[in-house]
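Working notes, structure below.
Just one protein chain is left out here, and the rest sit where they should.
By written order: A, B and C. Residues from 1 in each chain.
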């Protein structure tokens, strides 16, 4: 049996498998023992109450899905009083995903959720920044650095910044988050997309546009994981389209120190425990003693025939 | 039989189906009569000779592909002397895709290819701008506007700007291209992605990263098509993951005035003529007299149950 | 360190109430032009069901249909002794189109049982079931439960045409008095049904409504119920992703404590109080 432990910032996880925000809740306790997971990650919450987007909130596309759930939230006090206690008896560390409309609000919110029982804060910066024309924080290095910096001085909990695939400046955003004091990065959130019913001509989401997740997203977020793992020295957590143990290995090899499973849990609610077991089996079969032995080992040397330098 | 004609800038196409750059060449004459197409679009050429990227240059991922062909090019004089004459006898308008490293070079190049037989210039601005740290022109509104503006004063041919899904500023880039004098937009080029062989740990492309195309790209480029069609008044040409007539209809409904077929031609070389026939059949079956009757008709009104405004 | 202490093979009974299991198809028949009945051989672990609950089905990948998400389907019947679970469904699109290709002997992956089922309150002695279309599937196990609890039952079954009215024999076998109505016969509209139902309230002493399958009929029962002080329950539908309460895809607004709240159809439902549906 291999050593599946991995370290994210100050936190040691017993294995690198955890849920992605918004695709996990306490209801999963009815499927398996949550304590087998490396960590638990909540759906993003906001300080105030929010209702989320109009229905339909999900639809499927070629082997993947779109969602426009939005961030329905019962607010911070409901969360602290009702949700937090549910996780008290689990030893798997609890990561709280939070979102806010301004850097200041993010900081105040971080302070509020820095309570016993919370092991780390995941910063969902894919939400619109009302001080920047509604552009999501994660679109720009400046806005990202700003949010993380203010949060950094408001809490001693580890801060995990969740990046967006919608920006053209992935590496710059990652570096800004690191520099501002983030303890880890998550690559990545969903990609903005759209689906139309060709028969009726109707947008298939009530919100018209929504986020692409599932297998179709993997080549994009795997690329971001590789780019970020090379560009920063804080741990990167891979996320996007993971449903098989091969997917897990590819992310680890690309440089991720842990991974999050999202949509796959909807397709098979027991995906995460299966991946933990299979990862262990693969490591054993390859004679590897630990997950560490895989991380960042991607082979990019070019043994292949290189094409002729000049075309005539 | 419906009227399949569509107008892109000054150019009337006999139907809205044309190939995407880099997925078409004169060899397709051996499969069907190219004159059935709305237009012909060449692989991107550069002025000088280039050899392209190391192999492997392609790989497949979940129902889609990655490529890192690069832009191997035999240069402009070879193109004018050898390739151009091949298309002389086709009535389908010929669109030349070009790329360059600076705005100036783009302009000079546009002038050079403004010769009889060329109906329009497609501007591949997904290539690195050496005057902007190697960021592709299409990543930023400023660089995009600059390129189009200089080209606009160098040629009277219609200019079609091909946008990139890698930018976080799709709408701003689209508007910059329009303002600078582009006659049409293409949404979009491939999305930067990566694949790793989980068994060997090797990057599956010689160039490590490459462009995602095929069905997995569709929800992203369909969204860009919708965003751009609403934001500009020049025609938008949809491109990304089109392989069925439903795909064609979805792009038209989203606001595209024509569409380009890329990877699907690799899977079935007779995809384009099939789509033309099937589009005609669908219009007939729906009692629509022209393609125009579909364009931009997406229904985004919200008949669905709207969720309660407040969550308690 | 044991690597994955949590992975309990499904063959071993475990304390979790939601199960993901592969079931063998026993039979799969057309009921009429539009509906099919799928009977699975199911393990005991998933057969602790209640009428009104549902399963989430991983429809197969076929040449023509490649569904990705699961599809929710009400329990049409469950039988712990025979180890059987069945669904009655209408072929609607990609998922059900793929489902229709399943052959006896093949396997189907299902997750469940899910959601909150019907509750037959003590004070509800003379229930009326009003079902339309596929709503019959959802109400069938409720009829069986009414029979078990010794509640005399009346059922109105509605469809587009008389040949699409299903399961009336099944309902009769549970001792129900069955009234069939059809659009093609002109007796299925609200205008015809309202006096019929108000007549039943008078003659049979109906004191609870259960319905599924038609928003129009639900609204009608809300009106009649308010007028006569009759309560009841309704099973509703909504697009789902996870089916177990995690994703918030399936919310609808409901009236609770005097205000509108969004509730998850997969978790707080699919059965709700008749009068709280907005």
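As a working rule, contacts are C-beta pairs under 8 Å (C-beta built on N, C-alpha and C of every residue); 3 or more make two chains touch, one makes a residue touch a chain.
Just so we're clear, the structure is a prediction, and the values are computed from it rather than from any experiment.
From the options B:51, B:83, B:102 or B:244, the residue with contact to the unseen chain in the full assembly is B:51.
Annotation for chain B: contacts to the undisplayed chain at residues 1-4, 14-15, 22-25, 27-37, 43, 51-52, 55-65, 67, 69, 72, 214, 263, 265-270, 273-274, 276-277, 280. In the full complex, chain C touches the omitted chain through residues 61, 63.
By our rule, only the chains that are shown with their structure count from here on.
Greatest centre-to-centre distance from chain A is found for C, with centres as Cα means.
Counting C-beta pairs in contact, the chain pair with the largest number is A-B.
With centres defined as mean CA coordinates, chain B is found 31 Å away from chain A.
Chain A and chain C, compared by their mean Cα positions, are separated by 36 Å.
Between chain B and chain C, the centres computed from C-alpha atoms are 47 Å apart.
Among the residues of chain A, those touching two or more other chains are numbered 51-52, 55-56, 61-64, 72.
Touching of two or more other chains is recorded for residues 251-252, 262 of chain C.
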